[in-house]
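For this depiction, one protein chain was excluded, whereas all remaining protein chains were kept in their positions.
Should a chain be cited, it is by its letter among A and B, assigned in written order, with residues numbered from 1 in that chain.
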Amino acid sequence: MSKDLLNKKKSKEVKIFCDITKCVGCKSCEIACAVEHSQSKDIYSVVKESSRPKKRVKAQSIGKRVVSLHCQHCEDAPCVKACMSGALSKDPATGATLHDNDKCVGCWMCVMVCPFGAIVQDVENHIAVKCDLCPDREDFACVAACPTGALFVGTKEEFEKKLKEKAKKE
Amino acid sequence: MKYVIIGGSAAGVTAAETLRKYDKKAEITMVSDETFALYSRCLLTYLISGAIDEEGLCFKNKDFYKANNIKTYLGKKAVAIDAKNKTLTLEDKTAIKYDKLLIATGASPKKLSAPGIDKKGVLTVRRIDDAREIISMMDKVKQIAVLGGGLIGLRDAYALRKRDKEVTVIVKSPQVLSQMVDKEAADIIQAVLEKNGIKVKTGVAAKEILGADSVSGILLDNGEKLQCQMVIIGKGVNPNSEIASACGLKVEDAIVVDEFLRTSDENIFAAGDVAQTHDIARQVKRVNALWPCAVEQGEAAALNMSGKSKAYDGSLSMNSVDFFGLGCISMGITKPKEAGYEIISKVNPGVYYKKLVLKGNMVTGMVFLGDIKAAGIISILIKSRIDISSIKHLLLEDNFDYAKVMPLVADNQEKFSAEEYKDLMISF
Partner (left out) sequence: MSDKHIERSADPASQKMIKKAEEENIKIAWDRYDAMQPQCGFGELGICCKICNMGPCRIDPFGEGSQTGICGASKDTIVARNLARMITGGAAAHSDHGRDIAHALILAAKGEAHDYALKGTDKLRRLAKVYGITVEGKSIEKIAEELGEACLAEFGQQHGELRMLSLAPQRRQELWRKLGVSPRGVDREIVEMMHRTHIGVDNDYKNIINHGLRVALGDGWGGSMIATELSDVLFGSPEPIRATVNLGVLKEDHVNIVVHGHEPTLSDVVTDAVKDKELIDLAKKYGAKGINLVGMCCTANEILMRHGLPSAGNFLQQELAILTGAVELMMVDVQCIMPALSSVANSFHTKLVTTSPKCIFPGVEHIQFHEEKALEIAKKIIRMGVENYKNRTKQRVNIPPEIKGLVAGFTTENTFRILGGKYRFTVRPLNDAIISGRLRGAAGVVGCNNPNIRHDWAHIEMVKELIKNDILVVQTGCSAIACAKEGLLTPESAFEYAGEGLREVCEAVGIPPVLHVGSCVDNSRILLILSSVVAEGGLGDDISDLPVAGAAPEWMSEKAVSIGFYFVASGVYTVFGTPQPVIGSENVTNYITNELENVIGGKFAFEADPIKAARMMIEHINKKRAALKLAGVMYEKTANAKA
């Protein structure tokens, strides 16, 4: 399983999808993301940390429809084009949109152009933060925390297949 | 194929990178009149403020040219184009043959014609050398006057204030950032600047720069005299389009290009601050001298140069600033002058000010101050020019986010063509 995930993490075709019909807006992904990006990575300790960790995923809703949304790691990423400090770049191997905290000057040009509103301002440290695909763990914190399986890791084809199977069952 | 690019900043570098991405064999040559390469001009004020060092200025890896197999002429100014013979001549008489040429020469600071402008200590911030000179003078300078209350002037002032200098900004208009934001936002920004020790004088201009060899003060047109040991001119830029005019290319406010970034010569392209392109919000030809536009244009020009016909959608004037933790993003039309526009706004005093400019149920401009997190989502609404009437009441809400526009995306798939939008909509 973990090897499979590791391979998936390295594959360019693999993304995190959110099945909107299964997202119930519990915000577990938000908490898991914040904890993963904290110093202690422990929920009981996080609340005491001086610098509050920033979640990079947000459960958003319109009417009764909820979606857990994070950086889409766009192939043609507007944030990378807008970044004037070179902090944002594309990983040629995995296709991930990478962000280098040290290079970031907090100009918010990326916030200005991200069509998904997926870049978060860490105001305390005056840098942008975004989904980094959890480099410290083999899987993804948000996906691991999702109790309904709404968050799915795989290729677009795999995700579509899963949706079709589900529709068939219903 | 021989590609030659004049200019080594956002548009030029992106063009070179894009050309190499699609053509591993092509001969790519870059010419720049600066020796310090691959640095971001926009970061010069961060260098001055001390937030970053010279290393931090670079937006590409040091080995960029080598890794991409690009031949460079650094520190050499391109002086003439022979369009007929497809040859570029440098100041040292070097002649470079090209099949396709990209002019990405950028822009230069606007000049000021006041007496005393040539005194020592009167500077602009455009190039690395300017920044180095300012930094070298920091110990000797206590008071600084910045001429210009636009984006450039204020960024310069902010950086110098971070160096604990006594900074006074001289603004000819009745408000700061008059090109970027409306009066309401400008007043809030000005108040924050003043609270943090930057003096702002609006509605006045410099009449004369005083001093013997070096600057000792400045005389304003209201008769007031200010003591200062440095004057920074931060009043906007003019495109470096002389080389294009000289070889007969069509030039208006800047080099005129078509939707493929092609100039009036089929083998010559232009991109970045030197090009006059389609403005999406205003629906006119305009120069949007902005980093993201330069990158987009550099990429699009490169694709067209290499024969992949790629129309450029046009640019959207947009800017982001952050002064003392107060973020501000503006886009498109922020102060409509004609009738037919609708303004909606929301204010939370001391926290945020948000305004949208609508026309015919489309968003054409915005100013977000204090709460800028949803600016990018607004940008796609402006760019896609779609009817937002169904979500109009949500646009300025504190919890406005991408989910709120998903029904619009679902109904207007053709206007949101990128894969990422589609991926997200699969289960919607």
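Couple of notes before you dig in:
The working rule: contacts are C-beta pairs under 8 Å (C-beta built on N, C-alpha and C of every residue); 3 or more make two chains touch, one makes a residue touch a chain.
For clarity, every value in this text was computed on a predicted model and none was experimentally measured.
Residue A:Q60 is the one among A:S38, A:Q60 or A:Q121 that touches the chain not shown. Per the touch definition above, the residue from B:N61, B:Q283 or B:N348 contacting the chain not shown is B:N348.
Counting over the whole complex, subunit B has residues 344, 347-349, 351, 393, 397-399 touching the chain that is not drawn. Along subunit A, the points of touch with the absent chain fall at residues 22-27, 59-61, 66, 147-149.
Keep in mind that, in the parts below, only the chains that are shown with their structure count from here on.
As a whole-number value, the distance joining the C-alpha centres of subunit A and subunit B reads 29 Å. Chain contact summary for the complex, subunit B toward subunit A: residues 10, 14, 40, 42-43, 46, 51-52, 56, 58-60, 291-292, 295-296, 299, 318-322, 325, 327, 329, 331, 372-377, 379-380, 401-404, 406-407, 418-421, 423-424, 426-428.
Subunit A meets subunit B in the complex at residues 15, 17-22, 58, 60-62, 65-67, 69, 72, 74-76, 78, 81-86, 103, 105-121, 123, 126, 156, 159-160, 163.
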